[in-house]
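Other chains of the complex are left out, but the ones given are in their true place.
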Amino acid sequence: MITIIVGTNRDQSKSRKIAEYYLTKLENLGEKAQILDLKDLPKDFVFSALYANTGKHPEFNQFIKIINESEKYIFVVPEYNNSFPGVLKAFIDGLEFPGSFANKKAALVGLSSGVIGAALALSHLTDILNYLSMHVYAVKPRIPRISANFVDGVITDKFIADLIDSQIKGFIKF
Amino acid sequence: MITIIVGTNRDQSKSRKIAEYYLTKLENLGEKAQILDLKDLPKDFVFSALYANTGKHPEFNQFIKIINESEKYIFVVPEYNNSFPGVLKAFIDGLEFPGSFANKKAALVGLSSGVIGAALALSHLTDILNYLSMHVYAVKPRIPRISANFVDGVITDKFIADLIDSQIKGFIKF
Amino acid sequence: MITIIVGTNRDQSKSRKIAEYYLTKLENLGEKAQILDLKDLPKDFVFSALYANTGKHPEFNQFIKIINESEKYIFVVPEYNNSFPGVLKAFIDGLEFPGSFANKKAALVGLSSGVIGAALALSHLTDILNYLSMHVYAVKPRIPRISANFVDGVITDKFIADLIDSQIKGFIKF
């Protein structure tokens, strides 16, 4: 099972739409996949599910279970303040260490309203995932100027669209 | 006014103790300083104070006000998963862009239970603060093995203690 | 004295042209400035001026002297392989530690043929310069698609041109 993580808790995010784009691609290739959207997290999880409360929050534990039972992950990562959203890191901080991600595999895709396409965000996230012993697929597409490059569910930039196709096919075999 | 930010919302954190260590040092040098502890944030701020709710949460706005009225900041940064806590980034994601930090100055100190002393955490945070147009003081002490190196409010490693003294004096003039 | 470092040893580099752009700007503001171009380094310096040979290479020592006598630096940084050129790091590896850069100040500008504008390169270089106790000016302009955005000595993108002007004026006072 490949779990696609929407890397923000923003409502009706572009990241969610990109996650759905990946989901369709994966299903068309015959892969089992599902979306985990951070907007569905318990609203106070940063306080109620971390530290002394680790593992004691039944609702948050459902998210841990989904993560633990997956073997591969696709992180859809919007650029916030030259990195990825704090909520994504807080979610990772609430997972089981080192069990949740160890010896598993991740693919990353970045998106931004500006021209960078979350380059630093993907670098920071790779540092963290590698530390958790999760292998990261080398090709990490970036979708800059998301409003222009992603319209009505279609990646309009052919280079980026092809790169994503190649990433998905490579990641399935990774 | 120098605001010392406790970079985690963990209760009774070591970071809080390090913040108090810096506060005392600053006051002894005649500086006005105060502590902002992320554990005091609204428990659901990641949902209730960001995105469409930016600027509309009266309680969170008090934190924005404290940040906006400060000129210098000291970030006390514990290492979580090879970076800094997600809650710190989520807090930054809720501040005003680009006004809150632009053209201001920050000093960073890292701490960890392991040997690294939050080296990657300080690098990631520097990327973000520089992007927000905040100058970061070059010397960023790291306190590894915090339980051994920080006992009863005293930094027991003389090299680290001296480095912090030097950082504080330099930062006041920065 | 502000030394502008051309961050590559490529002959007739765009970085050299950008360095000259900064030089003119600085001189027009009444600042003393000079260019140090890595293409003028001894061709075998990576072997003849480092490690056991540190400080013993008369020609390389002239470069060390220029660096040691400057108080501020502008690094013009082209993007090579998602970071800065190896020759720039090798040059830094040959300087005196920690004396050459400690407590001094640097401004960075990135350029690239692609869309990123050396974002990762500037992050990596900041890690290194901060480690050497050199303060880095927060605003680090990036000039992507250099062939389109820099024509006949003019930055054609007004946003970038204004950002560079603002960086230069701020850096003089930094």
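The chains carry the letters A, B and C, assigned in the order they are written, with residues numbered from 1 in each.
We take it that a residue touches a chain if its C-beta (ideal position, glycine included) is under 8 Å from a C-beta of that chain, and two chains touch if they have at least 3 such contacts.
Here the structure is a predicted model, which is why all the values come from computation and not from measurement.
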Problem set entry | Homomeric assembly size (copies in this file), of which only 3 appear in place | 4
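The rule is short, and it goes like this: only the chains that are shown with their structure count from here on.
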Exercise. Distance-wise, how many Å sit between the C-alpha centres of subunit A and subunit C, to the nearest whole number?
Worked result: 36
Problem set entry | Numbers and ranges of subunit C residues touching at least 2 other chains | 123
Exercise. Mind pulling up the subunit A residues that touch subunit B in the complex?
Worked result: 9-11, 43-48, 50-52, 80-93, 97, 120, 124, 127-128, 130-132
Exercise. Which residues, counting only subunit C, touch subunit A once they are in their complex?
Worked result: 115-117, 119-120, 123, 144
Seminar exercise, completed: In the complex, the residues of subunit B that touch subunit C are 103, 123, 126-127, 129-130, 132-140, 170, 174
